[in-house]
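Up next is subunit A:
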Amino acid sequence: MKYQSQKVAKLYFIAAIGLFVGQILFGLIIGAQYIWGDFLFPEIPFNVARMVHTNLLIVWLLFGFMGAAYYLVPEEAETDLVMPWLATLMFWIFLAAGAATILGYLLVPYSSLAELTQNDLLPTMGREFLEQPTITKLGIVVVALAFLANIGLTILKGRKTVINLVLLMGLAGLAVFFLFSFFNPVNIVWDKYYWWWVVHLWVEGVWELILGSILAFILIKTTGVDREVIEKWLYVIIAMTLITGIVGTGHHYYWIGTPEFWQWWGSIFSAMEPIPFFMMTVFAFNMVNKRRRNHPNKAAVLWALGTAVMAFLGAGVWGFLHTLAPVNYYTHGTQITAAHGHMAFYGAYVMINLAIISYAMPLLRGREAANSNKSQVLEMWGFWLMTISIIFITLFLTAAGILQVYLQRFSDSPMPFMVVQEKIELFYVLRELTGLVFLAGLIVYIASSFVGSNEPEATAEGEVVAS
Partner candidate 1 sequence: MTGMEKNRWPPGDLVIWIFIMAELLVFGVFFAAYAFTRTNHVELFNTYQLTLDRNAALINTVALITSSYFVVRAVAAIRVDDSRRCFHWLLAALAMGLLFLVVKGAEYHHHFSQGINLNTNTFYMFYLSLTFFHFLHVILGMIILLAVALKARSGGYSAAEHTGVETGASYWHMVDLVWMVLFPLVYVMR
Partner candidate 2 sequence: MNQKRLFLRPCTWVYVTLMFLTFITWFVGVNNLSGRFFAFMVLGFALLKGQLIGDYFMGLKQVAGLWRWVIFIWLALVGTLISVAFWQTL
């Protein structure tokens, strides 16, 4: 850590991990409700718990992105944040708003929450991922603006690197597309149409820029490869992301009442979306192979490489699986979608957050470069437990999805939804058990930051052979 103001990132990272725990607990609750339909009913109905699970996911990822930005922007710009106090203030506002919203979901029926928060004035509630009361959404906009101003001005004041500019572009895009959550047309086709401008253009557009720039930052720091080389890769990755991802939105416009040409546009362009993810994998391994030195923080390198691989698998491979219109005709909205959603979110955005946290946290806590060996070994256990769990969760959901598609939509004598759900219950049980392993992995991961604090730092061993 070189600049005092980077310290604020620590708050954001800690909150992110705290909310991550909450997300997983609620994931386990909905997973259990898939097996025992009345589990925790009526205290926590499925729809509420699901909403908490997904909203916590989004919120903690945002905390993580902001923390990452507060950490890496000053270091790249070679100057302190212009307004560190604003970053701290916004942290508490965001945390309070987030907590109040989650409590609102849990304590009040959703319709009462809507009434209570005057949803009638500007109706924005009731859509997946965007369930937050309008007032919370406004709060998010305020936090986002303050955040963008803070890092934008810092970048303006200091050195302008490609990494910083790409990151800023991604974060600004994130804020801009969020504005479409205020747009809630009565016509349900238009409603869905613009809803995807938030959801799809986030994860398959601007968030990928954030992902790319954080990954590039970690690789520069841990491999010592020339910045110039890394920047060139970043350019083509983001160019390819935008070329394929923007029109690729069409893969959500097949059956919602939009014109037929979307079936072509969506299929062709989204089928190419795996390319930038594949480039990221090649990029990460290439840079690590060309490294000038061995970095003592092996856990961070593991997370970075893991991100590249798992993002490609989850987004690239599992996305491609159901992205062509003739396939999506059968798989739309089945467990195949859930399988993909889990591996893609985990592989791309959970892992990149854990990667930057793994790289930055030891430094923020006063280490020279890395945690002790003991702590790193434990952290890597966390990595494998969580990553392998999500792979299995994905495989089980995929199996459930294939059966679901066949029995419910493809076979000559299709069965009703609920009949099929009973037939595939075994996979939901397996998913839940694997979810418990995931939770164990998360606990191990958190524990790793508490062990070995008194031991000396790990050192980089071995000579580097690459030029």
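The candidates were selected such that all candidates are chains of the complex that A comes from, given by their letters.
Note that a residue touches a chain if its C-beta (ideal position, glycine included) is under 8 Å from a C-beta of that chain, and two chains touch if they have at least 3 such contacts; residues count from 1.
Computed from a prediction, not measured in an experiment: that's the story for all the values here.
Engineer: Looking at the complex, which candidate is in contact with subunit A: 1 or 2?
Structural biologist: Answer for subunit A: candidate 1.
Engineer: Considering only the defined contacts, which subunit A positions touch candidate 1 in the complex?
Structural biologist: 232-233, 235-236, 239-240, 243-244, 259-261, 264-265, 268-269, 271-272, 275, 279
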